[in-house]
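Please see the structure below; I have some questions.
Every protein chain of the complex appears in place save one, which is left out.
On to chain A.
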Amino acid sequence: MRCDVNKWLFPAVTALAVLQGCSSVPRGNIPVVDSSTRVSNSERVTANRSAGGYSTGTAQAQTLAEDSGVTVMIPQGAGASGIQTFPAANGAAPISTSPITPGPISTGPVSSAPMTTNPNPIADEPFDIAAMNNAPQSTSAPTGIPRSTAAAGGLSADEQLDGPVLALLTTAKTQQGSGDFNGAASSLERAQRIAPREPQVLYRLAQVRLSQGDAAQAEQLARRALTYANGRPSLQAELWNTIAQAREKQGDSAGAALARQKARVNS
């Protein structure tokens, strides 16, 4: 019968098909283990690792080169003077350890009773009000961005920003304008990584946090910005206003009033 032939042919053909079709090597045994951590393309990082480290190039020489007036703009350097040299006042003040004629400092003898109170230094006034108008002893804080003028004081906010920070702040402004607060915060954090001590970046970040409803963080960021805003009274005023806004939102009207007062003192 015809079906007999087919019945034999089919298995025969199939058998041959099996033999021809099974041309691939069976997959290797994949063990069932817990998640591990393997790397994909850092292979060349390894090559350097085994080579035993990197040349740091002219790391030492660089500081000298800076002092010799190379015009490379340096973020986080101070003004136009390049890398700050180590001021004697902060460092090698040679206070001897040889015997000292006793005589306590006028602040009185040190008591041996343990302190029972721990005064919280972070009241509403992190800074002495009387000190606000005094010029700081050291030069103004390095701002973290290249500046075209050497003058560090008396600049209002948004002045003299250029390069990457300006570009990112501009992007953040656009994102904020269209309601993308997360994106704006992201761009501002990028700017912060480039210029960590630029108070305008932290100021904008505080504003974004306010828009996002996080008043507590807004206040903290503004406080951080203030520590970098020496010698920039108009920026300080804006920061104090931000703090005032944040405190209002947190229900602290007294604190807000205090902050507004500070803003007036500054502007």
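Definition applied: a residue touches a chain if its C-beta (ideal position, glycine included) is under 8 Å from a C-beta of that chain, and two chains touch if they have at least 3 such contacts; residues count from 1.
By our rule, contacts and distances are computed from a predicted model.
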item	value
Chain not displayed: protein name in its UniProt record ("Cytochrome c oxidase subunit 1", "NADH-quinone oxidoreductase subunit N", "Transketolase" or "Penicillin-binding protein 1B")	"Penicillin-binding protein 1B"
Given A:185, A:215 or A:258, the one touching the chain that is not displayed	A:185
